[in-house]
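Apart from one protein chain that is not included, each protein chain of the complex appears where it belongs.
Coming up: chain A.
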Amino acid sequence: MENVELLVQLQQLEGAPGSPSFFFGQTIVDVALVFGGASHADLCQSHSESSRPKRTHPPAIRLHAVRACTVRMDNSLQRVKLSVHPSRALVDEEFVILVQNVPPGSPMTLHALHCSEDGHRWEACGHYIADSSGSINAADDCSVGGSYLGVEPMGLLWSLKPVPGSKPGLRMRKKDVQTPMVVAISVFNGHHSEAFVDQVSLASWVVERWYMAPGVRRIPVTEQQLTGTLFLPPGPGPFPGLLDLWGGGGQLVEYRSALLASHGIASLALDYLTNEFTTQTGKMVDNQYFETAYRVLQQHPQVLGSRIAMLGLSLGSVFTLKMAVYSPVVKLRCAVCISGSHIQPVSGGPQEMMDLFTRNIEKINFSEQNEVIWRSLLLPVPSDPSMKADVGRLRCPLLLVVGEDDQNWCTQESAADMEQMMARAGNDHLLTILSYPETGHLIEPPYTPHTPSSMYRGAGVDQKMMVLWGGKTPEHSAAQEDSWRKILTFLKKNLYGGSDPQAIHRSHL
C-alpha cells in the first residue's frame, strides 16, 4: 500500500495527478527499481484494493526518479493534439475543436471547465469515438454521451453546468464585460462523465470568450438621474442606437449591450429598477425615465437619432411596448421583445406594474421541487383595453421571441393575443414571432449556459426564492443560437437598411 501512495505522490510532485491505471503499466517497474520496494505483483494487488489515491504530503524524492514516472506515458497517446480555433472569440462566435493523432476508433471525452466570476466551477463533457484517421472534429462528429448529444460544435459551452456539490440555483452572468470568460477545454482518454479533477488529460487548450470587441467604448451614463452604460462601436459613427432593458431582477446588466455594440449598434443598457434614484428615494421611476434615456441616446453626437430601436427581456418588454405604442417622445425604428408580454396597466409605469403583480400574487404555482412558477400571474389575457398595450397602433416592425416552455411569464398567450390584435388592426405585416418548443424564459445570447431554475431576488424584494424559468437545455440552447442570429439580422436590417414592411411569419423550430 505504501508504494501505491508513493506513486501518487510522485505524480503530485510533477503537478499532474495521474490515474493509476494510466501509469501502472509502464512506470511501476521503474519505481520498484529506484526504491527497491515491493514486487510488481504486490504493487498491482495494492492498486486494485484502493479505489482512489489519497492525497498526502509528498516525501522528498530525487528528481530523476520523478521524471522516470511521469514521462513514460502510453506512447500511442503522447501525440494527441488538441486545437480550438479561434482561441479568442466573441461570445456569440463559433469555434472549431479538433483532436488529432488519437488511435482510430478509440473513445475520447472532450471536457470544458470554467471558473465564473463569483468563484463557482462549471463543467461540461462530450463523448466521442475517433474516426479512422484518428481525429475528432466537434463540428462534424457526434457526441454519444456526456452533457450533450449529437453533432454540437458548441455543446461544451452551452451545456456547462455547476460541478457536483455546488450551491443550488446558480446562474452564470458576466458582470465585468471588459474581461473575457476563460474556458479550459481538455481531452481525456475513454468516456468519463465525472471526477475529471482526478484524471490527467491528454491535452488541453484555453479559450477566451469576449463580450466586447476591441475598440468598443464603455461609457457610464449618469446624466439626468439615469443609471446606465452606453457601449459605442469603434469608429466615428454615427451609429444606430438601441435601448436595452432587462427584467424584474433589476441591476445594471451590461453584457448584451456590449455584444450589440460589437456588432455595430450603439447600445444603452438601462437600470430602471435598482437605479440610483430608486435606491436613494425608495420610489420607482416613472415612464419618463425611459423617454429620458431615449433622448440621451438620440442626442448623442455619435448616435443617429432617427434610427433607434428598443430591446426588452421579460419585464423590459412591457416598457418596450409601452414606449413603442404610446410615447410621443420615443420613435422607434423597430422593437424586440423576448419572453415578454403586452399585458400591463396602460396608463401606469413601473410602480403600477409591480402593483399588478402584487394583486395577482395568489396565482403563483409551485413545481414538485418547490420552485416558483409565475407564468399564470398575468393570465388570463385581459380583454380590457386599459390592461394591455394596444399593439394594433404600432407603426414599426416588432419581433417577438417566445419560449414555449416559459414558466415565468405567459409569453406564448401574450404573443398569440398580440397577433390577433395586429391582424384586426391590419398592421400584422409588422409582426414577426419566433416561437421555440421546450425553451424557457431566459433566452440569452448564444453558447452561454441555460438556466432552468435559479435562486432569484426581485428588485426591491428582501428574500431570494428558487424560481422555475423552464426549458430543456438542448432545445433552449438551440433557441438562443437561432434567435440571436435572427435578432441581429432584424436589427441590422431595420437600423442600417431601409424600412421594408415585413410580412408576418411565425417560425417553429
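Assume a contact is a pair of C-beta atoms (placed from the backbone, for glycine too) under 8 Å apart; a residue touches a chain by one contact, two chains touch by 3 or more; residues count from 1.
Heads up, the rule we're going with is that contacts and distances are computed from a predicted model.
Asks: Quick one: find the hidden chain's UniProt protein name among "Prolactin receptor", "Maleylacetoacetate isomerase", "DNA topoisomerase (ATP-hydrolyzing)" or "Bile acid-CoA:amino acid N-acyltransferase-like".
Replies: The correct option from "Prolactin receptor", "Maleylacetoacetate isomerase", "DNA topoisomerase (ATP-hydrolyzing)" or "Bile acid-CoA:amino acid N-acyltransferase-like" is "Bile acid-CoA:amino acid N-acyltransferase-like", the UniProt name of the unshown chain.
Asks: From the list A:234, A:348 or A:460, pick the residue that touches the absent chain.
Replies: Final answer for the missing-chain contact: A:234.
Asks: Using the document's contact rule, name the residues of chain A that touch the chain not shown here.
Replies: Within chain A, the residues that touch the unshown chain are 14, 16, 66-67, 70-71, 73, 78-79, 81-83, 85-90, 93, 101, 180, 182, 184, 186, 200-208, 210, 213-215, 217, 234-240, 262, 264, 300-302, 304-307, 492, 495-497.
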